[in-house]
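Sending over a structure as structure tokens; questions will come in a sec.
One chain of protein is taken out of this complex; the other chains stay put.
Now for chain A:
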Amino acid sequence: MLTAVLVPESLDAARAALAEEARPLAGGTYLMPRLNDHATPPTRLVSLRRVGLDGIAVGPDTVTIGATTTLARIEDDERLAVLHPCVRSIAARPVRSLATVAGNLFVGQPYGDLAVALLALGADVEIQGAAGARTLPLEHMLSIGVAGDELVTGVRFSRPAAFRYHKAGRRRFNTASIVTVAAALTMADGAVHDARIALGGLAPRPLRCATAERALVGRPLDEASVRDAAHAADPLIEPFDDAYASAWYRRRVFPVHLRRALLGH
């Protein structure tokens, strides 16, 4: 039961409102279904729709996206083509018109594919709290979260040299993840020079997979190195059962989808 929905018009007002035992509401695509059942305890929400945190800034090297920027807006921005395969793999347009970038960082798996992509892009998260602004690597933020009186104000990442995104779901469009793979790779002299690999659908949170990255660096990108990377990742993944796939199935098909992501076949 919603007992209050506040709609503050500044970040400071939003943070003040949150101090009164309220939860932040961005697009509502994850939270509202859980509140629409009329069985939840009394809940106060602070809508972030009017706090002015939406916007996209694309510099020569760095991209900054405001926390409440919708996935639809990313989809419509040609400068963000690197993220288009990812956002188009998330839900459908009437949900993407509401769902926000920062919201996607806080949803439970098997959702949150944008967080997987941003993790592989090495994104930083900008956070505003009582003590001022701070920045955390997304990987760190995903594991520790933010304090109750803090708000994510945006994400920032460097444009990658090459970026790959592959999502396996139950159907072509509008499906949650069975396995999601995002990877930023740089090559030098025919070998992998640097790799950032992030996985979705394979753990309670989007997973940065350093062991798989190490298995690739210094080697050519081919069937053998990718197979070794999947093998190296296997002890790290903690797949789960849900309506989309079983944990067993996710673990079984993960090497296939890593190969499809990295080698394209």
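List of remarks:
Just so we're on the same page, a residue touches a chain if its C-beta (ideal position, glycine included) is under 8 Å from a C-beta of that chain, and two chains touch if they have at least 3 such contacts; residues count from 1.
Assume contacts and distances are computed from a predicted model.
In the listed set "Rod shape-determining protein MreD", "NADH-quinone oxidoreductase subunit H", "Glycosyltransferase family 2 protein" or "(2Fe-2S)-binding protein", the entry agreeing with the UniProt name of the missing subunit chain is "(2Fe-2S)-binding protein". The chain omitted from view is touched by exactly one of A:32, A:57, A:191 or A:224, namely A:32.
Among the residues A:11, A:56 or A:72, only A:72 touches the chain that is left out of the figure. Contact with the omitted chain, checked across A:79, A:93, A:134 or A:252, is made by A:93.
Residue positions on chain A in contact with the hidden chain: 1-7, 25, 27-29, 32-33, 35-37, 44-45, 47, 49-50, 72, 88, 91-95, 97-98, 172-174, in rising order.
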